[in-house]
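The complex appears here minus one protein chain, its other protein chains still in place.
Each chain carries a letter (A, B and C) given by its place in the written order, and its residues are counted from 1.
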Amino acid sequence: MTNTQVTLVQIDNYGPWTVTPEPRREVDLQTLQSRLYADLSQLFGNRDGYVFFTRFDNMIAVTNGLDRDAHALIQESVGNRYPVTVSLGFGVDPSPVTALGDATAPLQDAGSAQDATRQEILSGDILGDEERTGDDVQIAHFDVVDATGKYTDELNAFDSFIHIEQGYAELMRYMRTAHDSLSFFVGGDNVIAVCPALSTAEYEDAIETVHDRVDVELQVGVGRARTAQSAGMNAKHALETCRDHGTAVEFY
Amino acid sequence: MTNTQVTLVQIDNYGPWTVTPEPRREVDLQTLQSRLYADLSQLFGNRDGYVFFTRFDNMIAVTNGLDRDAHALIQESVGNRYPVTVSLGFGVDPSPVTALGDATAPLQDAGSAQDATRQEILSGDILGDEERTGDDVQIAHFDVVDATGKYTDELNAFDSFIHIEQGYAELMRYMRTAHDSLSFFVGGDNVIAVCPALSTAEYEDAIETVHDRVDVELQVGVGRARTAQSAGMNAKHALETCRDHGTAVEFY
Amino acid sequence: MTNTQVTLVQIDNYGPWTVTPEPRREVDLQTLQSRLYADLSQLFGNRDGYVFFTRFDNMIAVTNGLDRDAHALIQESVGNRYPVTVSLGFGVDPSPVTALGDATAPLQDAGSAQDATRQEILSGDILGDEERTGDDVQIAHFDVVDATGKYTDELNAFDSFIHIEQGYAELMRYMRTAHDSLSFFVGGDNVIAVCPALSTAEYEDAIETVHDRVDVELQVGVGRARTAQSAGMNAKHALETCRDHGTAVEFY
Partner (left out) sequence: MTNTQVTLVQIDNYGPWTVTPEPRREVDLQTLQSRLYADLSQLFGNRDGYVFFTRFDNMIAVTNGLDRDAHALIQESVGNRYPVTVSLGFGVDPSPVTALGDATAPLQDAGSAQDATRQEILSGDILGDEERTGDDVQIAHFDVVDATGKYTDELNAFDSFIHIEQGYAELMRYMRTAHDSLSFFVGGDNVIAVCPALSTAEYEDAIETVHDRVDVELQVGVGRARTAQSAGMNAKHALETCRDHGTAVEFY
């Protein structure tokens, strides 16, 4: 069984801020969003967590090992460096989807994402040190088989992207519905999924489904560990094995 | 008629670099990618261009007003600050899709995106100053009607994202196929499309199609100008009019 | 004759902000300051200007070629991305010191640097396009002769730094008093000075004075151009000539 701790990072009242007093320059918003994500990547990453950009105004992190104080410090550090603040909700469950639901609830209970008075919420449940085990987190790292040869070097850059995107859209929905997993596009042709304790057969099933529906061929490496960082690195090594051996699913 | 200058930014040999000598830490890759995008946002933005993160390893920019020297300086500046280099291809056409095809060709002709010896290509056609007009660029800024009320404040953060993502996936494909446009998710519930000279009816058609197929309700503001920056800002103001008046399509 | 346009960038009410409601974490302040400087480096640099970190809360830029609108955009861009705002004053004079005095005055006239109500001042004189010439800016790039061999590879890192710092402190004071120049430490063993139209003899005099007083041996390359960027690059090339030929002063 896995036990995933998930954190929701939500920029407070961001929509209204972007158009007040009038619409802000898009290039500055893009810079702000992507740098905030880069910083969170380091802030969570330095504590063995993973964060995904998702919608940028709502980011999702896997945070096994980060206690409430670590979350408070990250929240404070963002407030010290950005013109916006963030709220953080966290939850724990064998199912990543349920954990995220638990992480979302305290933010929604405290008010709307566009409520100017709802600021810097910090709330939820933490997986205590004594409950943690060495295989709490399962990470699957997918990519597209020969994306460069099939798409990048052959089609225009947008049509390549459409193929990658279609594969991702199908995978994210299927993994969510059939396997209680959270899948995130992380650039290139890579998707990282946070999963419960799925088996080889279940990954094969997901890959086959995506192939049948949108004709995109995926492969996946899977890692399991105490933290997102370790599980993710194991998954990358397993994916290298797929590449070397031409296999579709490999566990570390 | 529009006349869009499009630039493809491709990180040279990025895939192999990320796993050499062994897989690099994901949080560092995420940091690298999002910061590179933030920097390009400023480098193009300071010259009135727009750049979209797309796949992060392949980014697409609208660059009316940037000549070859400006591109060279951006390329040099990336090389001075990052462990990776970028190739830049550019093209011009009334159809953004064709312009992107023209921008992609010189990179593909020079070698594979994963060819270690193909570095810092800088090639393509520029729209000369004498050919430029005040309405070369048409930008459409879409968002989801009441995304916060319907999704963000109601569903868990991933299920909200699935809805937004589905709307985007459908819109990007339809705008590409039916209207020769390039649409990019830019965070939150926002999509920015680079379009030829489309009419109100054509935007209404796109919105209706997305609504019919995936039940996501969009609105759009449209701007037209000499540069991406001005057209995009006009589009934002037009979108504010949609929000104020409850209309689906507004031209600036 | 030179005609230097100088801009003072002052963070509004920064001191009080750093300790409100209680002292903020030093590592976040250091990150904020150095990133703000990096961003200003790009914002001014993309317009052929130079900015120096000086005290970080008060930064000094050479901005020939930047009009009031360019300054306004830089000010807005900082406000869009940081938790603090900046005021900008600008002035023009053959003497860099006088130009800086003119740039400082409108900020001081508008209130204290620690006045919470004095925000985003944007005021001063701009060198109009019609008055600009090809040699308005003179930049001198100094470094320490064989700093690595004499200091970095021989002393502990702080004692090396003391030598470099002493050379800089003496040079900055002497160039200010004797030659109306503004000298800035820019890292390593490098100092960049913004000068009026000084001669070889005057640079020799400055180098000799520093050598006599604190026993640090300097060399300098000098460039002259329409903008800080070009003058500065010329100065670097001239300094390369010093290194190649063992000479103390070279003009480009």
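To be clear about the criterion, contacts are C-beta pairs under 8 Å (C-beta built on N, C-alpha and C of every residue); 3 or more make two chains touch, one makes a residue touch a chain.
Please read all numbers here as calculations on a predicted model, not as lab measurements.
Novice: Among B:L29, B:I162 or B:C195, which one is in touch with the chain left out?
Specialist: Here the residue in touch with the unshown chain is B:L29.
Novice: If the missing chain were put back, which residues of chain C would it touch?
Specialist: Touching the missing chain: residues 8, 10, 14-15, 18-19, 22-23, 25-31, 33-35, 37-38, 41-42, 44-45, 50-51, 53-58, 60, 97, 100-101, 103-104, 108, 112-114, 148-149, 152-162, 164-166, 169, 172-173, 176, 182, 186-189, 192, 229, 232-233, 236-237, 239-240.
Novice: Footprint of the hidden chain on chain A, which residues?
Specialist: Residue positions of chain A that touch the missing chain: 39, 42-43, 46-47.
Novice: Tell me where the left-out chain touches chain B, residue by residue.
Specialist: That gives, for chain B, the contact residues 24-25, 28-29, 31-32, 35, 76-77, 79-83.
Everything that follows uses one rule, which is that only the chains that are shown with their structure count from here on.
Novice: Which chain's mean C-alpha position is the greatest distance from chain B's?
Specialist: Ranked by distance of C-alpha centres from chain B, the top chain is C.
Novice: State the pair of chains with the top count of C-beta pairs in contact.
Specialist: Chains joined by the most C-beta contact pairs: A-B.
Novice: Under the over-half criterion for shared residue numbers, do copies chain A and chain B use the same patch or different patches to meet?
Specialist: Homomeric contact, same residues on both sides for the most part.
Novice: Could you tell me the distance, in whole angstrom, between the mean C-alpha positions of chain A and chain C?
Specialist: 43
Novice: Could you state the distance in Å from the CA-based centre of chain B to that of chain C?
Specialist: 36
Novice: Averaging over Cα atoms per chain, report the distance between chain A and chain B in Å.
Specialist: One centre to the other, that is 22 Å.
Novice: If I count partner chains per residue in chain A, which residues reach a count of at least 2?
Specialist: Touching at least two other chains: 25, 28-29, 31, 35.
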